[in-house]
Structure formats: structure tokens, C-alpha cells
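Here is chain A:
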Amino acid sequence: MIPIEFYLVLSAFMFITGVVGVLTRKNAIIVFMSIELMLNAANLSFVTFSSFLGNNIGQLFVFFVMTVAAAESAVGLAIIIALFRNKLTINIDEINILKW
Partner candidate 1 sequence: MENNLLITYLLLIPLVGSIFLLSLPKEKEATIRIFGLIVSLAAFVLSLLIYFRFDPANAGFQFTQKLMWVEKLNVSYFVGVDGLSLILVLLTTFLTPLTLLSSWKGIQKNVKEFTFFMLMLEVGMLGVFVSLDLFLFYIFWEAMLIPMYFIIGIWGGPKRIYASVKFFIYTMFGSLLMLVAIIWLAVYASGPLGVFSTNLLDLYQVGPTIAKQIQYLMFAAFAFSFAIKVPLFPLHTWLPDAHVEAPTAGSVILAGVLLKMGTYGLIRFCLPLFPQAAIAFAPYISVLAIIGIIYGALVAMVQTDMKKLVAYSSVSHLGFVVLGIFAMTQQSMQGAIIQMVNHGLSTGALFLLVGIVYERTHSREISDYGGIAKVVPLFSVAFMIASLSSIGLPGLNGFIGEFLILIGSFKSEVLNSWWFTAFAASGVIFAAVYMLWMYQRVVFGEYHPTPKLEHLTDLNTREMIVLIPIFIFIVWIGVYPTTFLKLTDAVSASIIHQVTTASSVLVK
Partner candidate 2 sequence: MIQLIYLTVLLPFAGFLLNGIFGSKIKNEKVIGWIGSGTIGLSFLIVVGAFFETLAFPVEQRQHIITLFNWLSVGSLNVSIAYQVDQLSLTMALIVTGVGFIIHVYSIGYMHGDKGFWRFFAYLNLFIFAMMNLILADNFVLLFLGWEGVGLCSYLLIGFWYDRKFEKSTTSDAAKKAFIVNRIGDFGFLLGMFLIFLTFNSLNFNEVFTRANALNISTTVYSFIAIFLFIGATGKSAQIPLFVWLPDAMAGPTPVSALIHAATMVTAGVYMVARCSIIFASAPAIMTVVAVIGLVTALFAATIGLVQNDIKKVLAYSTVSQLGYMFLAMGVGAFSAGIFHVMTHAFFKALLFLGAGSVIHGMHDQQDIQKYGGLKKYMPTTYKTFLVAAIAISGIPPLSGFFSKDEILWSAYANAGFIYWFIGVVTALLTAFYMFRLLNLTFEGKHRFDVQHIHPHESPNLMTIPLIVLAVLSVLGGFIGIPEIFSGEHGNNFHGWLEPIFANAQVRLAQYGSHTHFEEILLMVLSVVGAAASIFFARHVYLKNQKIAEHTASKFKGIYKILFNKYYVDEAYDKAIVQPIYKTSESLLWKITDVKLIDGLVNGTASVIDFVSGKIRKIQTGVAQTYAVVMMLGIVAALFWIIYSL
């Protein structure tokens, strides 16, 4: 058996990569990809614990998360398209209408 730490560390690395991506990348689609990466890291954690605790609840929850992620991506991408139609850019740094 592979020790649980390996899975959790992998999950952590994926999550951090996602966070860094969200915080630093300029392209909105890349940010969305990073968010998906974060969600999948969480999924990995869920499955890991489910397997090691012998409980199915974790795996069930993964379904929830995936559904929500799918819905959220759909809506998010729709917003990006609308944003692009108005501002002709998806560079997050340039979308600052709510600036002081």
C-alpha cells in the first residue's frame, strides 16, 4: 500500500499550484483552469480519505464537487465570453471597472 501521506502531499501540491495560478495568472481562462485544479485536488483528498477510512461518503461527495465544478465552469465561461464582448480582453488586470 502506498502511504496516505503521498496522496495528501500530491493533493496539497495540486492545490497550491491551483492557488498560485489563481493569484498570479493574467488570462481569465487560465485562472479558471487553476480553479478546476484546486477542485480536483480537493477531490483527490476526498477519495484518499474515503479509501483509507473505508467510508463511501468521501467518494459520494466527489460527485457533488464535480457537478458543481462543471456548473461553475459553464457559468464562468459564459461570463468570460460576455466580458470579452464588452471589454475585448480577458486580461484580468485590465478588467478593473470597480476600481476606486
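How were these candidates chosen? In short, all candidates are chains of the complex that A comes from, given by their letters.
Throughout what follows, contacts are C-beta pairs under 8 Å (C-beta built on N, C-alpha and C of every residue); 3 or more make two chains touch, one makes a residue touch a chain; residues count from 1.
Note that the structure is a prediction, hence the values are computed from the model and not measured.
Visitor: Quick one: in this complex, who touches chain A among 1 or 2?
Guide: 2
Visitor: Across the complex, what residues on chain A touch candidate 2?
Guide: My answer: residues 19, 22-24, 31, 92-93, 95-100.
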